[in-house]
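Of the protein chains in this complex, all but one are displayed in their positions.
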Amino acid sequence: MDGALLTLWIMRLAFLALIYLFLIGVVRVLIRDLRAASREPATELGRLIVLASPSGEPAVGAVFALDAVTTIGRDVNNAVVIEDPFASSEHCALTFRGRSWYVEDLASTNGTFLNGSQVGGTAPMSFGDEIQVGEVRLRLERGRR
Amino acid sequence: MSAARQMALPALRWRALRPRARWRESVLLGLLAVTLVVGSASLGATERALAGHPPTFAAADPRALSLYLGMLFAVHLAQVLAGRRTDQVLLPAVGMLGGIGLLLMQRLPQDLVSQQIFGRTLVLGQLQLAWLVLALAVIGGLAVAVRSDRWLRLYKYTWAAAGIALLLLTLILGVDVNGARLSLRLGPLTGQPSELLKVMLVIFLAGYLSENRQLLVEQDTRLGPIRLPPLPYLAPMVAMWATALGIVVIERDLGAALLFFAVFLLLLYVATGRTSAIVLGLILFAVGAVLAYQLVGHVRTRVDIWLDPFADPGGAGYQVVQALHAFARGGIVGTGLGGGLPMVGGRLPIPELHTDFPFAALGEELGLAGILAILGVYLVVIERGLRIAAAAADDFRAILAAGLSLVVGVQAFIIAAGNLKLIPLTGITLPFISYGGSSLLTNAVVVGLLLAISDKGVEPPPPPGSRRRLSPRRLTGLLQRGAGQ
Partner (left out) sequence: MIGGRPPQAVRRAAGRTVGRNVSRVGITLALAFAALAGGAGYWQVVRSTDLSTSPDDPAVISAVRHVPRGRILDRRGTVLASNKLDANKEPYRSYRDPVMSPVIGYASRQYGMAGLELAYDAQLAGLRRSDPVADMLTKFQAKRYAPQDITLSLSLQLQRAAVRGLGRDQGAVVMLDPRTGEVLALASTPTFNASALANPTTAAATWKALNDDKSDPLLPRATLGRYVPGSVMKIVTAIAAFRSGSITKDTTYEQQPAAEKTGLLVSGYRVRDGHHLFTGDKALDFIEATEVSCNIYFALTGLRTGGAEIDAAARKLGFYAPIPFDLPTAPSQLTNGGGPLPGGFLDRVELANAAYGQAETNVTPLQMALVAAAVANDGVLMKPHLVRSLHGADGTQTVAPETWATVLPFNDAAVIKSAMQRAVEGQYGRLFTTGAKVPGISTAGKTGTAQLGGSGEPNSWFIGFAPVEQPRIAIAVVVAHGGGGGARAAPLGGDLMKLFFDTEANR
């Protein structure tokens, strides 16, 4: 085999090898993702229970599992959708930072109330606290495993 | 009730951009760039060797490749700057497919396609590059800008109607291409609306199925001892789908018809989990297929060629036989880019190579090794799409993501299987690799939407008082809020 042909074939095989290298890289990312997903404990960080809901949406007694960041409001893209005329489209957000929960009012029209007092900006929350959005009351509870 | 404690916390402003690094994507894109450069060098060296010059390490068309890679990195950068936590594997995978397609289009004789745009004549490789760049822009745009699925979710009937209207328009005004009236001409550009239609139908199906999911899962239509999904609730969906199917069959676009059918059935299963629906669908398909074979001439021809293409290797079976020969010539490692596809009388051995048979061309030039790798990349794209679906926050997004992945995956399967004589040949494109502006743009829309759906949303902010500097972040309007993946 002469040199010119050899170089040609080396390049061709290198191309094929690199495509496989790329695939291997991708597969490693996929496996890492899968492992991360399966390692995530199925624990919930917290749950939100609807105590009172005059508009019926969400239903009284409905339970929402909470993620690290949960938005609440009238807009359909919120994690918790509240169909209340007194709720803003993006009303407030519950965030889990470090080790505790915080509630943050997102410049809502009628304000967010934590255990009866209005929240300005961000305030810490503990399990058992109630928040009020419009006319809907919700309580933060521990997550179930 | 404890009094709310007003803490002196700096209020986080949620409204501005925060760039975040996407390392995995950048590493994969880097690998991709090296691969395509080597591929281009191999192609260039082979072309020079065939022309009689000594082989040098010159890439086949460095400007085209740099433009393509540049655009890929631009899309990457856009997502980085926008701080989107979208899937990091989709763009590189799609980029790999597009890159291989670009190399193939550069390798083929350029005069297969030419178009006049703004006074300049562009040929095959240049056109494919242009479409790819446009497609990447669409991907980037959708991935960065789409934050809310409201416009998809709420107007599903509008989407379906628009799709049907587009189809009818094609039927009436359309131009004949190779015996199937598929294309619509708009000024200098010709497009295939059936491509866009499939995305519109998927959006519609996702909306309808997610809305009525509970009903479809729990209620039944009883047919003796058999429990079927509730047919009255399926009716509007089936009607919409049947209209689309009918029009497509009239237009003789059998590949699209098969695709619609398969995606419809699979989405129905995804939404309801009821195997009775699948069985019913398959029975209907079998009946329809037999009827079509008996009644429709060109269906019969296609099926006969599929069963034994070697019976008429010079006539009707020519395409398939030549494709199989191409695969055979490839062997395990292929003939190298640029080294295969022996000309017959000055023309390529396989007609419609750049649209219907790129898979066979790649089979010859990259061999079984290359084919398996390409199939692997398609599987990766599908897998990512389905994972995005599985992890989606709600049903609509889940079914939408599943439908979009299936549209790409099932289409790739149909044309690859047709090339390999596993199923009858149909005239649809291989996503991201085939030549075709409408195909590329439509698949770009699919990938862009998938990326948008995959956004993991904002990261939990650091606890107050931590050393990390609190940069403002944008929170509102995210497509997927708070749902972990």
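As written, the chains take the letters A and B, and residue 1 is the first residue of each chain.
Basically, a contact is a pair of C-beta atoms (placed from the backbone, for glycine too) under 8 Å apart; a residue touches a chain by one contact, two chains touch by 3 or more.
All of these numbers come straight from a predicted model, not from anything done at the bench.
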| item | value |
| --- | --- |
| Hidden-chain contact residue, picked from the options B:N212, B:T355 or B:S438 | B:N212 |
| Of A:G25, A:P58, A:G73 or A:G134, the residue in touch with the unshown chain | A:P58 |
| Candidate in contact with the missing chain, chosen from B:A143, B:L280, B:A398 or B:I433 | B:A398 |
| Interface with the unshown chain - residue positions in chain B | 153-154, 211-214, 217, 266, 269-273, 313, 321-322, 324-325, 327-333, 335, 342-344, 349, 363, 367-368, 371-372, 375, 378-379, 382-383, 386, 389-395, 398-399, 402, 406, 409-410, 413, 416-417, 420-422 |
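The working rule: only the chains that are shown with their structure count from here on.
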| item | value |
| --- | --- |
| Chain A and chain B: spacing of chain centres that average the CA atoms, whole Å | 28 |
| Chain A partner contacts - residues on chain B that touch it in the complex | 1-7, 9, 11-12, 14, 24, 27-28, 31-32, 34-35, 38-39, 41-42, 45-46, 49, 54-55, 88-89, 92-93, 96, 100, 148-150, 153, 333-334, 336-337, 339, 366-367, 369-370, 373-374, 376-377, 380, 383-384, 387, 391, 393, 457-464, 466, 475-479, 481-485 |
| Touching residues on chain A, where the partner in the complex is chain B | 4, 7-9, 11-16, 18-23, 25-27, 29-30, 33, 37, 40, 66-71, 76-79, 90, 93, 95-100, 102, 104, 106, 113-124, 126, 129-130 |
